[in-house]
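Next up is a structure, given as structure tokens.
The other protein chains are all here in position, but one chain of the complex has been omitted.
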Amino acid sequence: MSMDLDAHRPALDDIINREKAKGGALIPVLHQAQELYGYLPKELQDYIAEGLGVPQSTVFGVVTFYSFFTTKPRGRHRIGLCLGTACYVRGNTKNLERLSHELGVNAGESTPDMRYSLEVCRCIGLCSQAPAIMVGKSVHSKVQPDQVADILSQYE
Amino acid sequence: MTIEELERIRTEARQILAERGERFLPDGELKPPRPGEVRVVLRNCGQIDPKRIEEYIAKEGYFALHKILNMTPEQVIDETKRSGLRGRGGAGFPAGQKWFFARQALASRPAPADGAPPAYLICNGDEGDPGAFMDRAVLEGDPHSVLEGMAIAAYAMGATQGYVYVRAEYPVAVEHLQTALPQARRLGLLGKNIFGKGFDFDVDIRIGAGAFVCGEETALIDSIEGRRGEPRPRPPFPAVSGLWGRPTSVNNVETLANVPQIFLKGADWFAGMGTEKSKGTKTFAIAGKVKNAGLIEVPMGITMREIIYDIGGGILNKKEFKAAQTGGPLGGCLPAKYLDTPIDFESLVAAGSLMGSGGLIVLDENDCMVDVARFFMDFTQDESCGKCPPCWLGTKRLLEILTRITRAEGTEKDLETLEYLTQNISTASLCALGQGSVNPVVTTMRHFRDEYEAHVRDKFCSSGVCKGMFHYEILADTCNGCGACRLKCPDKVIKGAKKAVHEIDQANCIVCGDCYKACKFAAIAIRPRPTPKSKLPECG
Amino acid sequence: MTILAINGKKIEAAGGTILDVARANGIHIPTLCHHAALAPQGACRLCLVEVKGMRVLQPACTYPISEGMDVQTDSPKVRTARKFVLELLLSDHPKDCMTCETCGHCELQDLIYEYGVKETPFVGDRHLFPPDERDPFILRDMEKCIRCRRCIRACDEIQAVNALTMMNRGFRAKVATAFDTRMQDSNCIFCGQCVSVCPTGALTEKDSHGKGRDWQTTKVATTCPYCGVGCNFDLNVRDGKVVKVTSAWNAPANKGALCVKGRFGWQFLHHPDRLTTPLMKTSFWKEIKGTEGAPSPYKGFVETDWDTALDAAAGRLSAVRSADGPDALAILTSAKCTNEENYLMQKLARKEIGTNNIDHCARL
Partner (left out) sequence: MSGLGASFGSGAMTNSIEDLAKAKAFFVIGSNTTEQHPVIGAVVKRAVRRGAKLIVADPREIELARIATLHLAQRPGSDIALLNGLCHVIIREDLHDKKFVADRTEGFDEMKAVVGTYTPARVQEITGVPAADIEKAARLYALSKPAAILYCMGITQHAGGHATVMAIANLAMLCGNIGVEGGGVNPLRGQNNVQGACDMGGLPDVFPGYRKVADPEARASVEKAWGAALSDKPGLTVVEMMNAAHEGKIKAMYIMGENPLVTDPNLHHVEEALKKLDFLVVQDIFFTETAALADVVLPGAAFAEKDGTFSNTERRVQLVRKAVEPPGDAKPDWQIIAELAKRLNGDKASWEYASPAAIMAEAAKITPQYAGISHARLEKGGIQWPCPSQDHPGTKILHVGRFSRGLGKFSAVETIPPAEPSDSDYPLTLTTGRRLQHYHSGSMTHRVAGLNTLLPEERMEINPCDASPLGLKEGDMAVISSRRGQVKARVQLTKRIKPGVVFMTFHFPETAVNLLTIASLDPVAKIPEYKATAVNVARVE
């Protein structure tokens, strides 16, 4: 997978230089780098390793440990379907099946047109509105399978 | 900042608050206190604008900090001990004791040569229990109460640098903290020489990256240091060797949010609430099959019945209460016989569960306890850091067995193996995640053994959850032929004339459950499948 | 001094962990992720012991002793927990000890034997990785990895290279290089420290496969022939051939560490290019013998015997000395040879030839 590091290099360098001085800079830098590029491919991880003076293996070990980090590009809209306890017992697996069917992808995948990526997440603290789905930063609460298509149509 | 200035800000801000009146969170999560609730931690949530420090000051904010800076750190620790405040993160360790240990460790060690902070105070906001969101509510709704609590704790233990570790899933909490920090610094409530008393303390935010195990304090410390969050054996405890090897206290959001109130109203006031060993209030996130889901705060010692029925309004859709799951993935499922048990740290542990951070999920007759155990095991297995075999391999084996049972492939031997696994995982695992991971299995096996046995022997899931292990039947003597089920059936496999008993064409039924939900007269029942799967060859 | 009780026996110790103190007092506690050259991490749970007053079992390798502590190292509870861990590990491990390179010096195998684990009660997914033979020297058979992380720690703590890491977590956790590449494509320097600490057959010396079980080889302690650090190691010998180099952990200069050349660079010993007989330049042979001589693999040289070669060499060197004086001769001794040989060489130059024209490549 090749990517264009130069797209955001000045901003990336700023982030690295700003965080470097503090202890434990790696995770904050990865967060911000993923924010910039959308994902953390090898080239980016290697660049961060070099910039922070930490081993590449450490960066890779951290990226693969935390579920928030991804090495694959994601869709424009990230669907986060909560499978926390409340959402689970209130039937969010049915919504997942429907979403998967509508989008033609499995959880953890993106649609070929990169419009959506479908992700299952742990409790997002919306238990009282279960079952809940987030698309980007907006919350859809008490979702029923029949509403899924309608929700999807709201995002371009 | 001086006390006079603080008082001036309070006066001005009270004016504004009085003019505006009380307001509540827009999304309906935090409703006004219901009868039976006592709000200490949630006192300001929804009542003040969390992005304006003045409004927090209007509610006596930072007065406790000023007060304790006239006390010695030892006095602050003693007062906290006297209040009986215990950690709200799960284990319930006395907060004052934690600070005491850190302070002791600090005294026995030279300060770092390079001028780095001698000790750290970490606010654990990695609220990972599915079903718990009180920390989010506090961080979003009243961030300054946490910062003030941190400053007091830091003063007591000797820390000069603090970190708030927040889940990445809580962007609003992060945003509100990011707003709060510069405000507090600008007023001199964080930073150098706070209130002119020679106390330095500042706070930085660290955002988690999606790892439940980082709620464990040693893993959280590793994560702040920029590594994989993998728990370490204790000792050494963080109080002795924590962040960057220095004395560190890790306290939960809710614990810290209690602290300013304890110093404003006194240890006696706090100790006056709750039970003998569990003082104060506790927030609970009630969810699941309950009418009034949401966040509540109640005195310790209240019963589950009071919470679920009096405050929560009882079970949804007139269903039967089956169990309450408390304590998240490391907690357990308690059946109806515990409804009248007072909720405190010890009672929950005695019942095989855990206070945890206060998640309380109500389960009804349509929740399969084997599937619930499987659900939690799927969670902990996925969240295991992979360091110690009892956890990374043990939980995997547990999950595999539970999955087999819920797929009608379980055997009697599997039940034995489950018990063997749970016993040993709990004694042999490195951290609380591994040790506690078995609790959902242990409690469901203890209290709902019959369901496990039905799954294994009869290949029957009486809750109608496990696919292929039940079917629906229309009860001839209850069906009044209203036709609701027939209309709802997506595959049109229900036959029956109006006002006549209906029947399901079992051969073509996909067991979707729409008819079951549609029937208002409890005329559709969950029954074992006519050809039990037990005739299939068993494995193992 | 701290006084504590281990298995009811009163013990005095200055400090350290339960494991340190137990071992110093001859009390056996099994370990798997522990390695004397590495910092303890308490992960594998084999060294669990009962500490009175503690709710759960504690790892002896990280738990510091304290006054009045009461420890049980071999109680039924402890043995059950250890056996349980072994059963778990075995449930994710191939059972191919018969053909495994490490059979006979595998710490997992030894413990499975010690705890009498005949069969694991657990049935489930097993990691199935094909052996990775893409790299020189190191063969990675990750199916056999028990995730003790000794390799990762050796790469970090001993070598400070950090080519290895854990990737993913939970059951999917795996020892890998950055981006799970072959080791050649990482920053690995092939020092083999990872291999030397691996308790199972997950990391083995590729060139030694099939060349001898541990019990079939003789270990000869010696000193490395490459750079000047003077690392010690053990040559593993079978049937007159070196088949492997293993670490000598008590070596003063290197404490078990080696570099790629020291650990893996021994194959030249048995290379077919080795000189096996004295040679003489064909023209020289003809000059003194008047015959064609026995052909050698080297163009312009014939094979000869020691007496012929040495007599001829001594004769010519003496002739030059007689004709042009001792300082017309020069000797290069060798920084690759032993002290004893260097001593003899300068003795030969100074005493038998009579010149100080002796040097070696110290300056090169």
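Worth a mention:
Should a chain be cited, it is by its letter among A, B and C, assigned in written order, with residues numbered from 1 in that chain.
Basically, contacts are C-beta pairs under 8 Å (C-beta built on N, C-alpha and C of every residue); 3 or more make two chains touch, one makes a residue touch a chain.
Everything numeric in this text was worked out from a predicted model, so none of it was measured.
Put simply, the missing chain touches C once the whole complex is considered. Residue-wise, the contact with the chain that is not shown comes from C:253, picked out of C:3, C:24, C:54 or C:253. Take chain C: the residues that touch the chain left off the picture are 136-137, 157-161, 184, 189-191, 206-207, 218, 220-232, 235, 237, 240-242, 252-254, 257-262, 264-271, 273-281, 284, 298, 300-301, 305-306, 309-318, 320-321, 323-324, 326-364.
Rule of thumb we're sticking to: only the chains that are shown with their structure count from here on.
As a whole-number value, the distance joining the C-alpha centres of chain A and chain C reads 44 Å.
Separating the centre of chain B from that of chain C, both taken as means of CA atoms, is a distance of 50 Å.
Chain centres here are Cα averages; for chain A and chain B they lie 23 Å apart.
Across the assembly, chain B contributes 211, 228, 383, 385 as residues in contact with two or more other chains. Looking at chain C, one finds that residues 166, 168-169 touch two or more other chains. Across the complex, chain A is touched by residues 161-169, 176-179, 186-187 of chain C.
Every residue of chain B that touches chain A in the complex is listed here, in rising order: 27-29, 127-133, 136, 168-171, 204, 206-212, 223-229, 244, 285-289, 293-295, 325, 328, 359, 361, 363, 367, 372, 375-376, 379, 383, 385. The touching residues of chain B, counted against chain C in their complex, run 211, 213, 228, 232-233, 235-236, 381-397, 400, 417, 420-421, 424, 426-430, 435, 539-540.
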